[in-house]
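Just one protein chain is left out here, and the rest sit where they should.
In order of appearance the chains are A and B, and numbering begins at 1 in each one.
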Amino acid sequence: MKPIVVGVGMTKVGEHWDESLKSLAVEASLEAIDSSGLTPEVIVFSNMMSGRLQVQDHLGTLLADELGLRGLPAVRVEAACASGGVAFHVAYNMIKSGIYKVALIVGAEKMSDTSTEQTTTALMTAEDREYTGFYGASFVSLNALAHRLYMEKFNVSEEEMASLAVLSHENGVNNPFAMYRRKISTKEVLESPYVADPIHLLEAAPISDGAAAVVLASEEVAKTKSSVVSVEASTVATDAIRYYEREDLLTFESAKKAFMNAVSASKIEKDQIDILELHDAFTIVGYLTLESAGIAERGKAAKLVASNKFTLSDKPAVNTMGGLKSRGHPIGATGLYQISELYLQLTNNAGKNQVDNAKIGVAFNVGGVGTTTSVSVLKRR
Amino acid sequence: MKPLREVGILGFGGYVPMYRIKDEEIANVWNAQTSGLPVIEKAVPSQDEDVFTMSYEAAKNAIARAKISPNLIRAVFVGTESKPYAVKPTGSMLVTSLGLDNRSLAAEYEFACKAGTEAFQSAIALVGSGMLEYSMAIGADIAQGRPGDELEFTSGAGAAAFIFSKKSKETVAFLEYSVSYVSDTPDFWRRQGQKYPQHAGRFTGEPAYFNHIISSVKTLFEETGLKPSDFSYAVFHQPNTKFPLRVGEILGFPPEKIKPGLLSPVVGNAYAGIVPLGLSATLEVAKPNERILVASFGSGAGSDAFSFVTQEALEEKKNLAPLVSDYIKRKKYVSYVTYALYKGKIPR
Partner (left out) sequence: MSESVPRYWREIKIRERLIGSKCEDCGRITFPPRKVCPYCRSRKLTEVELPKKGKLLSYSVVRKPPAEFEKYAPYVIGIITLENGVNVISQLTDIDLKDVKIGMELEGVLRKYREEGEEGLIHYGIKFRPRIK
């Protein structure tokens, strides 16, 4: 029994001054529901920071009401930046269990309602507040610790480190939902100011607003539709909450485990992947994910991207719709943008960036500094 | 005054912040003359420092030299006029951060620049009376002076901590005698809620500083029969470079006996911290069996005078922690703007 993706919906990612968390979630949800032609039986809402940024929780019920679906069971899932992938995992298991036949998973985050300091503080709740946040670390700076160590240990240049950002922007140009639809050069990246040295502004995914939704259905229900995208695996794994406590600071154990489990559940090997969505909140996260999953050799991921691997014509093609860097990173929505974009590719709806014969798509959604990773494996049947 | 049982210094430690500003830089800002400035330069604490953090480091150094577990110390007194909280004891904060015994007496002393040596007297008395075995006294200040005021040319920062126990082979010096002398002399004050102190200009000299120090030291001489030639070193309160040398001259101490503990030219006047710091620096150069005179001065006004005699353990214990001279050598000059920012003169 494999859950089937029967519909997706996305809002454009950006600074939506005239939209609320609620209205963004509604827009993406309605589009997903409409494209599926089904009525959900359960709602899983993915969001990280509404309690702090909007002073609003109880999001599952809030959305059920807004969608005219009062009475439905609804839950909210939070796993920092991996909230979307983990919410998908929860819904995946709901469908697999046979208890529910149609689930709406919606991810939404509204980050432009607050000051940068407040948002920075809220993002730091991905780590242990008492023993990392207390010391004034920003979330970017934690990733910067890994970034610097990676450069030192594997002798990687600044130019090489910047390459994933350049790649994502190259692809994002043709994504109508992307926040920054323009190419950037390595020179531009390196000339942009530091957010937390050595991470430059243009190596960090932008603070953004957005919502993405996926309707997942059982095979039995999906049979009545012309749905062709199945979920072959959905896995989640975790690691030490405090980055500094890791024994190996340059391996994401969570990505390693989640991918290993996804391979064994799906029987799909890494060389079969056509499209790979990496969580490039920072370029280092992308590189360490590739290496921890064994898709790139240790210390080689940045060099591979810099040598023009992973482009649209390559296999796998990476971040075909712009990744987090160009599309944007509305935290709780990101994992569902990744699934939605894979769905577009696997259903031949990716427009100018369509990868020919795309059959297998894999998304890595990472929360914290590789602290929680969810892996979703999608397949065109 | 002499305690019932003999008391000694078991450990001592100083601390001076890293940043410095030259008096010349301050003079240039205020278009003042650069000749005849009261000190060469003064210590400026970083933005993340205050009397608690400076006391902590001095105390850590004192504990290292005392060679005892910190939880044996049962009293901590901090003499300061710049405690981080107007109400909330720095002493209790030190008990927790240093791991002292919670069954401790903890308090602050305030008596302008002599608060540090007042803390000495109380800490000595507790050990001397046999009420407890180990006590700690700290003098620490981030001296305040209104921008452009003459105090701004001297107001420095620093701390020093002393651990007292009964006299033994482990003590680096023992207390021979002490005197305290006070009178209502309003030469310098700060009203409640005010950020900067006021002072009565030249009035702080003869009737305040000189009168009180000379009175306490002469009393000590009279009551002990000691005379200046019995002392190898003298540490006087040092609001500038001139006063301690002048009071030494009046009392019969040549400059070479004063200079090892004369830190104000390079640290500034660290208010309640400066005499304890001067004593630390003096202990660091003294040899065993030498006598040291210490005479503080606090506006308002009063002076505490002490006679300490160094012991054999001093030689070995000196190098168990950074020296005051190490802290003085560790320096980075800052501009007036950075200094003003660090001292909170520019709101941020």
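Simple rule for what comes next: a contact is a pair of C-beta atoms (placed from the backbone, for glycine too) under 8 Å apart; a residue touches a chain by one contact, two chains touch by 3 or more.
Just so you know, these numbers come straight off a predicted model, no measurement behind them.
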**Chain not shown: contacting residue from B:34, B:47 or B:289** = B:47
**Message:** Please identify which residue in B:23, B:57, B:81 or B:141 touches the non-displayed chain.
**Reply:** B:57
**Fill in**
Among listed residues A:178, A:196, A:213 or A:331, the absent chain is touched only by A:196
**Message:** On chain A, where is the contact patch with the chain that was removed from view?
**Reply:** 52, 115-118, 120-121, 124, 130-138, 140-142, 144-149, 152, 193-199, 240, 242-245, 249
**Request:** Determine and list the chain B residues touching the chain excluded from the picture.
**Result:** 18, 46-50, 52-53, 56-57, 84-85, 93, 96-99, 322, 326-327, 330, 332, 348
